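A quick write-up on the structure given underneath.
Omission of a single protein chain aside, the complex is shown with its protein chains in their original locations.
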Amino acid sequence: MRSLIDVVDFSVEEINELIKTALDIQKNPDMYSETCKGKILATLFFEPSTRTRLSFETAMLRLGGSVIGFSSASSSSASKGESVADTAKVISTYADIIAMRHYKEGAPFVASQNANIPVINAGDGGHCHPTQTLADLLTIYRRHGGFDNLTVGFCGDLKFGRTVHSLISALARYSGVKIVLISPKELKLPDYVIKNVIEKSGLSYVETDSLEEYMNQLDVLYMTRVQGERFEDKLEYERLKDSYILTPDKIVSAKSSMTIMHPLPRVNELSVKIDTDSRACYFMQVESGKLMRMALIIKLLKEAKNPEKEDRLATANESVIKCKNPACITTTEQEIIHYYKSVDGERHCIYCDAKI
Amino acid sequence: MRSLIDVVDFSVEEINELIKTALDIQKNPDMYSETCKGKILATLFFEPSTRTRLSFETAMLRLGGSVIGFSSASSSSASKGESVADTAKVISTYADIIAMRHYKEGAPFVASQNANIPVINAGDGGHCHPTQTLADLLTIYRRHGGFDNLTVGFCGDLKFGRTVHSLISALARYSGVKIVLISPKELKLPDYVIKNVIEKSGLSYVETDSLEEYMNQLDVLYMTRVQGERFEDKLEYERLKDSYILTPDKIVSAKSSMTIMHPLPRVNELSVKIDTDSRACYFMQVESGKLMRMALIIKLLKEAKNPEKEDRLATANESVIKCKNPACITTTEQEIIHYYKSVDGERHCIYCDAKI
Partner (left out) sequence: MRSLIDVVDFSVEEINELIKTALDIQKNPDMYSETCKGKILATLFFEPSTRTRLSFETAMLRLGGSVIGFSSASSSSASKGESVADTAKVISTYADIIAMRHYKEGAPFVASQNANIPVINAGDGGHCHPTQTLADLLTIYRRHGGFDNLTVGFCGDLKFGRTVHSLISALARYSGVKIVLISPKELKLPDYVIKNVIEKSGLSYVETDSLEEYMNQLDVLYMTRVQGERFEDKLEYERLKDSYILTPDKIVSAKSSMTIMHPLPRVNELSVKIDTDSRACYFMQVESGKLMRMALIIKLLKEAKNPEKEDRLATANESVIKCKNPACITTTEQEIIHYYKSVDGERHCIYCDAKI
């Protein structure tokens, strides 16, 4: 049984196949309007995320299926202390596929180990959000026809932005990609991402705190929000904050084919004056998310007919030391077994990927 | 693209057409059970309103369509600070039509200006609630076969009751209608409604603080709730409160064909002892609401195929002065442009209709 916990669970070939399906759905929506007839998607959202939840629900409805679920933990059995494992087992008797959002890192993985149906990670704390990355990849593909040799700028909060880390990991598997990292020094991309992802894959990259410096070279500009509360030095924040707000004057030097992206919701870091610019693609990103979720549901339901259980634990070892990450699902789940995997000689928790 | 923000957006002919469709749906429900197959309604309720939300959802399901949405702001992206305009653009990539309830006046109008799909105002603060008025109109039509020459009493809180103001505006377009305004002096119909709607249209009207005085002349009695907290003089409230509670003894002198209406939910202003009286039509009103919402969804989805954009802004002017109404959507929406329209030489905000 395949689930999707992290975007790199899928091979480049599988992602290409998803993109192909998504584009075909876009072209011939009527051909897919009964593909999932009689199937039920459970949207288990332990924290609210309207856009992602409605995207999944739309995807299933457009495929002719139906939806059950909840939109916050307060209206779920979690408020009665139920474990994620039990929730997954219960929902397996109701639905055909699960999309789970959870505030605990690794919760969708625990669900996938206990469910008899495929589980899609719809965001687990600061850990992964693979369907956002699938949306990002389709958007870039629709604009540029591929990923090789693109120059992709990431701007804003590169330290905590999981969508940024995840998209960089996905792009690292293509050739000739150049990464431009634009951020204040407080919010730089973490060293372990540079070391384990960028340098290991041989991507070329530069770091800058100037949004304008490499603007004319970018094929893609991926904007994220810079939040004041991330800064220790408030004067530094005051000095910098406006430089990371994208306004029409800042893209004057950019290529006419550049693609401006943003995971949304935005607050003010992206002026609405950009919206009518042909380079603004953040609403196309939303549509891409729906299309890729449709393709993903089709793929996983198809593979669910195959009784073989995928085993992410095959290369894992039972751990006597508990994971120390307070956001990890292992801190709350009943009677959970701790596992680690070895990465470059270090031990990482199998649930949240934190170093043990 | 047509949307429905205010009931007077529709001509008398269009309302007659909706009534005709609604009655046909009532007579032949099976003929409409697949009319909206494959279509998705998004119910975006930024404040809870179970009856209205479930009425819309039932309407869409009975037409063979499906529904996505949320039932309160806390489970929406609004809690992350997303603008109404962005929400409308995002949902346009998911759904085929939107029903929006919002605590800010003008929010559904902002949505309609940004969506690529029709938007129905399902209530925006104290401003408009056009589908309630459509329900009221169908109920009166079902009981009396038309609107001309009816005597319609409105009882209770005529000052703040937006359903009252809206139904009066709708009735003002028919001929020979007489209005009886029954309320304590604290809760009288506002002067601007009397001046701009009733007197301008040449409706005849009387004002009274007695529920009994004109009872024997009424064809319709529209009840609303009188809330204690609206009174400055608590003694006055104590003296008056029971006189606006409808009990069987108060309708002894009424016509046997009189229609008793109430927008619901009631608390105690309408005794349950009235429920079995053949004149009690407030639950018929609920059914009328469902039927008119079905007719409305059919109409707007049909007109959505027409690519022409309706432009309520055509006669509006960009305003340098901001709207002062604290409940207006312009006080919170990101980078919004202020517009006014001229009404009898006064400038009114295009979003909330307040005088600037």
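As written, the chains take the letters A and B, and residue 1 is the first residue of each chain.
To be clear about the criterion, a contact is a pair of C-beta atoms (placed from the backbone, for glycine too) under 8 Å apart; a residue touches a chain by one contact, two chains touch by 3 or more.
Treat the numbers as computed from the prediction; the structure is a model and nothing was measured.
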Checked against the full complex, the residue among A:Val7, A:Ala22, A:Leu54 or A:Ile91 that touches the missing chain is A:Ile91
Of A:Ala42, A:Ala99, A:Leu137 or A:Met215, the one touching the omitted chain in the full complex: A:Ala42
In the whole complex, of B:Ser72, B:Asn114 or B:Thr224, the residue touching the missing chain would be B:Ser72
Which one, A:Glu14, A:Glu34, A:Glu82 or A:Glu213, makes contact with the chain that was left out? A:Glu82
Based on the whole complex, identify which of B:Val8, B:Val286 or B:Ile356 touches the chain you can't see. B:Val286
Which of A:Asp30, A:Asp191, A:Asp242 or A:Glu335 touches the chain that is not shown? A:Glu335
Which chain B residues would touch the chain omitted from the figure, given the whole complex? 33, 48-51, 54-55, 57-58, 61-62, 66, 71-72, 264-268, 271-273, 283, 286-287, 290
Chain A residues that touch the omitted chain in the full complex: 38, 40, 42, 66, 68-70, 74-77, 79-83, 85-86, 89-91, 93-95, 334-335
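Everything that follows uses one rule, which is that only the chains that are shown with their structure count from here on.
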CA centre of chain A versus CA centre of chain B: separation in Å? 41
